[in-house]
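Below you'll find the structure, written out as structure tokens, and then a few comments.
With one protein chain removed, the remaining protein chains of the complex are shown where they sit.
And now, chain A:
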């Protein structure tokens, strides 16, 4: 794909560009971006790096003075350059995160920029206008093979749409006015039919625009916990500023002359440059990760809140179960063989196009039913809501039927048969385990029941066990009756369930959970879900949903996959852990840096303090350089961490804390010792 020599990019290529790693910004672009961010206005956004920048200037000044006075300036110059590199590395981290995020969003935007639209005027006439002039409330007509010009809702018509430009999924989806699947996104292609769409956003407010705003460094709004963390690292920076500024007069009092360049080096090593430099990149990368999962957050806050979710409300269908029922058992009546039941069930279902019908044949074959059934001349009776049964009339006049137990019982009586004893016990036995009983009859004779069950998606039980481990409560929401719901809930391993749920009930549950202090997440698509989506702390709307739902939620899933809630929680947690881990790492690093720099600063005037040089570093200059070089290099070394996020493993809070403290706390304490020693050995060779 990278060999595409033509200027045009297909939608497929555009979506491929969003796969991580396939598009790397050029090194030169990156350097240019990093240099651009040296402007005072950009630096002012990040107090920690601003202090480093000022420190760089101070060192540069002393280098200049040394050159002017003809003194040795190699050390001062080296420190200046390393400090400059520190700032540039931090800028590069932000630029890199931003460019990757923008590449994802930008490729989406590109597909849309030259779109035109047929706007319907009030008098019914059509005007062709550019898509970016469309405003909320405008109506446009789209016909087959055209691109949808703006985000909106279908007000008339139905059609299949290729959403691959937005979701990366090429299978077309059906969207229809007046249903819960009436939402459309700009940049997707209508494959069939004709639609009238009401535009739902003004220019610059579409989902794509929001996505782009979340990853653009300069205009990006910091999230609440990012702001609070900024306060903390700014405070630490001030603390170290006080420590270093007061050090000079105190040293003078005891007869030690301190070198300003070394003091600046000490300051830069102490202030939390690692987290300070990577904080913007972590935030941007968190948004990008959400975007890569096709989750569009309306604000950074939504992504962050996902990490703190205590309760997940999950729709049964599509999230926990595959969505359609499958035959799982043949239960025959007394004095009827299972083989006979299987055969009749198969004959009824051979021409049944529904997933249930096909699953009956599949189950029979799986159980070893291999008889070839000749049905020439038979006529298939399809299912209808009125009769609630389906079946086949064989040429010999045999009437085979399957259907709802009540309807089949009626049918049997009509045929002159009777309902055998034990029938209702059989039916309720099936229903009690959460399956739907489907009765089978051969003319006037009841043969037995097929159990149709919801099939739980594979891996769901493990997923819920993980969530429980993480302390997240899962609640299954279903329209099923309580018996069925209980059986499925038990099998899937959710913590709680709500049967016969209505949108009002969902809203009530969210309120109840919130009243106990929990943060609740839910997913929805219908207009009647909108109040619950708005009430939930994380309301994840399906992109296929109605405009009302999409507006009420604070996150939109482009794939309209109900399982995404789990992913949203993980992305949120990963974002927060990455921040916490790098903050801890950054602070823990300081201990080693003290041991490198403090003796170096004092030893010239006070040789007895050389005893503190526990690392046995070569010389004061090499020690200080080794520390600042380590301090600078750790930023690019951790960029992958910042962009990918730290590895997240589902575990209890205490387990996570213990593990992360060991890795980032203890690791951060110990790692710099050998690293600084190694750099010192290398420098000693050079000097």
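Rule of thumb we're sticking to: a contact is a pair of C-beta atoms (placed from the backbone, for glycine too) under 8 Å apart; a residue touches a chain by one contact, two chains touch by 3 or more; residues count from 1.
Everything below uses one rule, namely that contacts and distances are computed from a predicted model.
Novice: Would you kindly match the missing chain to its UniProt protein name, picking from "cysteine desulfurase", "Amino acid/amide ABC transporter membrane protein 1 (HAAT family)", "Potassium-transporting ATPase potassium-binding subunit" or "5-oxoprolinase"?
Specialist: From the listed options "cysteine desulfurase", "Amino acid/amide ABC transporter membrane protein 1 (HAAT family)", "Potassium-transporting ATPase potassium-binding subunit" or "5-oxoprolinase", the omitted chain resolves to "Potassium-transporting ATPase potassium-binding subunit".
Novice: For the chain that's not shown, point to the residue among A:596, A:656 or A:683 touching it.
Specialist: Counting the whole complex, the residue in contact with the absent chain is A:656.
Novice: Which of these touches the unseen chain: A:162, A:583 or A:622?
Specialist: A:583
Novice: Using the touch rule from the top, list residues of chain A that touch the missing partner.
Specialist: These residues of chain A touch the chain that is not shown: 224-225, 227-229, 231-232, 234-235, 238-240, 242-256, 270, 304-305, 307-308, 310, 468-473, 514, 516-519, 572-574, 576-577, 579-581, 583-584, 587-588, 590-591, 594, 598, 602, 606, 608-609, 611-612, 648, 652-654, 656-658, 660-661, 664-665.
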